[in-house]
Every structure is written in structure tokens, then in C-alpha cells.
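Shown here: the complex without one of its protein chains, the others still in place.
Going by the order they are written in, the chains are A and B; count residues from 1 in each one.
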Amino acid sequence: MSGALLYAIAGVLLFAAGAAGVVLLDHLLRRVLAFNIMGSGACLVLVGLAQRNGIPDPVPQAMVLTGIVVAVAATGLALALIRRLHAQTGHADGKTEEERVKGETGAGCSLPASHSVAGRGDD
Amino acid sequence: MTERLAMLAPLALPLLILLPLAWAALAFVLGTGRGSRLAIAAAAVQLMLAFALASAVMDGGPLHHAAGGWGAPLGIDLVADGLAAAMLLLTQAVALPLFIFARGYFHQDGARPDAAGHHFWPLAGFLVAGMNALYLSEDIFNLYVTLELVGLAAVGLVASGGGAAQTAAALRYLFAALLGSGAYLLGVALLYGAFGSVSMATLTPLIAGASASAGAGASEVALIAALLMMAGLLMKSALFPFHFWLPPAHGGAPAPVSALLSALVVKASIYLVLRLWLGPLAPLLTPLAWLPTLLGTAAILWGSWRAIHAERLKLLVAYSTVAQLGYLFLALPLVGVGSTGASASAILTLQALAHGLGKAAMFAAAGIIIHATGRDRVDDVAGIAERLPLTLFTFALAGVSLMGLPPSGGFLAKWLLIDLAMARGHWPLVAVILAGGLLAAIYIFRVLRLAFLNLPEAVIEAEHHKARVVPRSAEWMAFTLAAASVLLGLFGGLPLLQLVDGVGAGEGVTSGVTSGLVPGLTSGAVVGAP
Partner (left out) sequence: MTTNELLPLLVLLSSLLPGLVIFALPEAWHGLRTTLNLFGALAKIVLVGLLLAGVQAGEVYGFRHVVAPGLELVFKADALGLLFITLSTVLWLFTTLYAIGYLEGAPHRSRFFGFFSLCVTATIGIAMAGNLFTFFVFYELLTLATFPLVAHRGTPDAKRGATVYLGYTLVGGAALLAGIVWLESLSHHTGFTHGGFVATLLPGNEGALKAIFVLLIAGVGVKAAIVPLHGWLPKAMVAPAPVSALLHAVAVVKAGAFGIVRIVYEVYGAETAHALGLMTPLAVLAAITILWGSLRALFQNELKKRLAYSTVSQVSYIVLGTALFGPIGTIGGLVHLVHQGVMKITLFFAAGTYAETLGIHKISEMDGVGRRMPLTTMAFSLGALGMMGAPLTAGAVSKAWLGDGAVAASMDWAVWVLTVSSLLNAAYFLPILWRAWVRKSPEHWPDEHIVRRGYVETHWLLLIPLLVTAALSVLFGVLPADMASPLSWAQMIAEREYFLPQR
């Protein structure tokens, strides 16, 4: 197994773990962290695979730099929104008020946060 | 005049990106709620540039521009072909009336704007810049960057409503968008690893070669990459079942924002799906063509169903978007041309344009109604025909286009789609398209027939006292959008189809009644009808 492939596989694993986190985790801060892990995974794949006979290819390095900038911007925006949500509602677990009520009565809390919202847009 | 415009065209590529960036930054510096006049003036210039670009592309084929003089592979190439030019035109054509609408909408109570409009102008500028850059990008990595730019600006706009519900909707949207673009980025990384390039032009033959020589590892990697990219883009396009983030985000935002998002932003990622699916990734994805058709059908049915049962007016309009986006995926498997000689991508562009104009008008009209009545339940529309006749008319005209009734652009697109589906023998598609139109009629006339209800005099009196004034300019701009969507069917179809399909397509049929086939296409394997 070449080093490049090792990097790539690690990257894919990181990406998968991060993506699962974004989908499954409830707390918004954790989801932001999961997103960062996901992004790092993608960048790792990009850098890992893009080696020509052991010589690093400069183009993906530049791309990864760009990717990091984008990720930082997204993280910043997410954090700002979470802070605002926390200030407005006192929570930061990504649930709406109705879900919170339902969650306390024991229903609906096991679903992934984003999907549980889907069917309920206009109740 | 036309010569001047033609001279402008090459400049239009960078300018369409730089101009909105510049006024967005200026608007930010000017401070909260400022910069509306600047934005409107710039949007007018952008519209002119987009026109110049479209006519130049129509006359002389695609235009290229190497950003900063570098060019690929080290620099970034900007390319405007027919499809891109059409989408640019859509963006500017919707943006200009919407900005005038937004100025009236946010500034109605004196000079100070609503809190909801505090950050509208800079964010809208970044959004437009991102979309324009997206349409002009030629490499799949730059597309990722522009996709993120669009997504982040859109999330900011959703949050600008200010309430907790809006913040929550914005966060949900943000995570969906990040997940989608993350998957897309991983796909890009895999493709680069396999083929060493991100340029679509370079990738197209490489991928075709790899998939032709089956068994090579590159082909499997490419397929996984293609699936990842598509999954990410479908997430961002809110195709059923990834639509969960759209209704709260579009239904909760201030009206000008909802209009921008529904009319333009989702189209950006759909454009990418179309581009990639019919372009570089075609050899890999063609066997999967039934999938978007199936999901598109589900989207039409489910979105319409939810719209029919929605209680809030803007949520109804938002679910209508979920349904209407389904149409754009229906035709992906329809390669070749129908009896009119129009290709699937040209028809879909027409559909996107008609929907963009119509949906912007409808959200704007809904915003005016909600603002004037102070309530947003569908039932509260009762009797609105008395107080806001122009806005009701706007809503109805926009509805005509969304239902696909003549003479609107939506109708023309529907006709061409049915024609194409019949030519290809896809009968179930015909049924879905027709059923979709009828379902749309149910939710749109749900609103319209309520509007005609007579209210008791006392109620009308009471309502009049509560009514807030909406500036006439806002009402008229919403009307302009709706009228444009309807007139598109009469006057816009021919040039648009020719723009996307390239010059020459459709020529020769324009005067003849006997033959509907395009001369250049009759000879090949793509003859539409038996």
C-alpha cells in the first residue's frame, strides 16, 4: 500500500465520520466540529491522491488552501448563528420548540435532527 | 448600439463577477441598510452586460476569459457558453426587479429600513457575485468555491429575518449546504486523484475513455466521485428527499430573500447537475438516468401535496418550489430532441427561467399580502381582491406560469417537455407532467378563489384601519416579474432555445408550417419523431 493511498483512505474515513456527525449529532457545536472533520477528510484525500511518483503536485495544495479558507468562513458563520440562536432561545441543540415539547414526552428525539424537521414544516 | 454591446461582451465575463462584489463591499462599508440605490444601479448595468454577453454568444459562440491573464491549469478560466449566458441573464433579470422591490419593501416606513433589511444589500451582492461566478466557472474546483460562496451568502440572508425560527432555519440550511458541498468536494478530490485535472473540458474525454475501457480502476473511482458529487448537489438543490431544509428556510425569510433563494439560488446547483450530468459525467451516470426522474416525480407529487395542505401562505409557495424543482430533474434522461428540435437542456433552461421569474413574483406578492394584512395564513387572503388588486393579479399571473397554462413561459416549457417525452416514448413522464400542472392548479387556486370571497363590511373596515401601506413600486416590480414570466412564453422561447442549443438550431422552421424538424438534425440519429 502506497503512502498516497493510505492518506486517501484515512481521508475518506475522516470524511465519513464527520458526515455522520453532521447528520446524527444533536448539539450544534458538535455538528460544527463534525463538519470541520469532514472538510479535513476531503482535503486529505485531495492532497493524498494528488502525488505524481512521490512528487507533490502543487495544484491541489493551492486548492486545499482555498478549501480551508472556505471552511473557516463557514465555521465562523455557523458559530455566529449558533451564538445568536442561543441568545434568542437559550438552547443550542438544533431543535425547534415543537420538537423540544415532543422530545420531553418521549417521541421524535431519536430521529436525526435534520430529518425530523422535514415532515413537519408547516404544522 | 448593438456594436457597442458586442464590444462590451468580452468584458462582461469578469465584470459580472467584479461588479456585484464591488457594490456589495461598498454597501457593507456604507452601513446597515444602506446601498440600495447603488445595488439597483449596478444591477441595471449587470443586466445590460448579461444581454450583451448573450447576444455575443448567440452570434459568435462561447466566450473565454483567463482570469488575471493566467489561464488553466494554473489560473482560472471563465467560459460563457449558451447555457451559462442564459443562466446569467436569468440571474440579472430577476435580480434587478427584485432589488427595486426590496428597496420598497424594506424602506416603507420612512428612510430607516426594517431590521430584516439591515444586511440585505451586501449579502445580496455577494450572492449575485457568487452565482455569476458559478455560471462562468469552467473547472469543477472553482465551482466548489463558488457553490460555497452562494451557500454562505444565502444562509446569511435567511438569518437576516432576525427571529429565532429564522436563525434555526438558517442553521439547518447551513448544515445541509455544507454537507452537500463537502460531498461534492470529496468527489472533486477523487476525480483529481484519478485524472489529474479539474477542467471540465479536459475531464470529458478522460472520463469517457476510462468508462469505455471497463475494468480499469479509474472508472470505479470516477463513478464513486460522480455519485458523491451528484448526491451533494442534489442535497443543495433540495430535490426530494433532500428538500427538508428548503421550506423553513424559504418560507421563513423576508419576502425579497425568499424570492432570491427560490428563484435563483437553487437553480445554481441544479445548473451544475445539468452541466455535469449531461457533460463530463454523462458516460458514468447515463445508466442511472431513471433515478432523477423518479426523484423528480416524487418531488412534484410530494411538494404539491404539502403545498395543497400548507396553512401558511409563504410555506405554500415554498413547497411549490419543491414541486417545481422536480420538473427540472424529470427530463435528464431525455437525450436528443423532440419534434421541435429543442434539446432537453434548452427546455430545462426555459423552465428554469419561467419558474425563476414566476416564483420571484409569487414570493414578492405573498410578501406584500402578508405585510399588508399582518398575517400569513392562507385563509387570511380572503377578500384581498378588494384591497390589493394588483398584487392579487400578480399572484395569479405568476400562478399561470407555475401551472404551465398558456401563454406563459411555463406553458411553453411544459409543451416542449411533453413533446420531447413523447418523442422518446416516455409515456409515464407525460402523465407526471400533466398531473403536476393540475396539482399546481389546486394549490394556486386555493389562494385565488379565497381572494374573491366577499367579507362582511365591518371586517373590511377593520382591516382597512390596520392595513400597512406597501409602496406602489414594490407592487409594480412584483407585477413586472410575473408579466415577464408570462410574456416569456410568447417572445422569449425562440431566442432562448437558440441561445442554449447554439445558433442554427431551429432556423428554417421559423417560416415553414409543413416541417417541424430542424434541417440540421433530421439526418442524424437524433430525429425526434418516428
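The rule is short, and it goes like this: contacts are C-beta pairs under 8 Å (C-beta built on N, C-alpha and C of every residue); 3 or more make two chains touch, one makes a residue touch a chain.
Owing to the predicted nature of the structure, the values given are computational and were not obtained by experimental measurement.
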item: Touching partners, among the displayed chains, of the absent chain; value: B
item: Contact partner of the left-out chain, one of B:Arg37, B:Arg375 or B:Arg449; value: B:Arg449
item: Among B:Gly338, B:Gly358 or B:Gly502, the residue in touch with the chain that has been omitted; value: B:Gly338
item: From B:Ala299, B:Leu315, B:Leu416 or B:Leu499, residue that would touch the chain that is not displayed; value: B:Leu416
item: Option from B:Ala385, B:Ala398 or B:Leu481 whose C-beta touches the chain left out; value: B:Ala385
item: Hidden partner interface residues of chain B, rising order; value: 338-342, 385-386, 389, 393, 400, 405-407, 411-412, 414-416, 418-419, 422-423, 430, 434, 437-438, 441, 445, 448-450, 452-454, 489-490, 493-494, 497, 505-506, 509-511, 513-518, 528-530
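In this text, only the chains that are shown with their structure count from here on.
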item: Distance from the mean Cα position of chain B to that of chain A, given in whole angstrom; value: 26
item: Complex interface listing, chain A residues touching chain B; value: 8, 11-12, 15, 18-19, 22-23, 28, 31, 35, 38-39, 41-43, 45-46, 48-50, 52, 57, 59-60, 63, 66-67, 70, 73-74, 77-78, 81-82, 84-85, 88-89, 94, 96, 114-115, 117-119, 121-122
item: Chain A partner contacts - residues on chain B that touch it in the complex; value: 73-74, 141, 144-145, 148, 152, 155-156, 159, 163-165, 167-168, 170-172, 174-176, 178-179, 182-183, 185-186, 188-190, 192-194, 196, 198, 241, 243-245, 247-248, 251, 306, 309-312, 315, 318-319
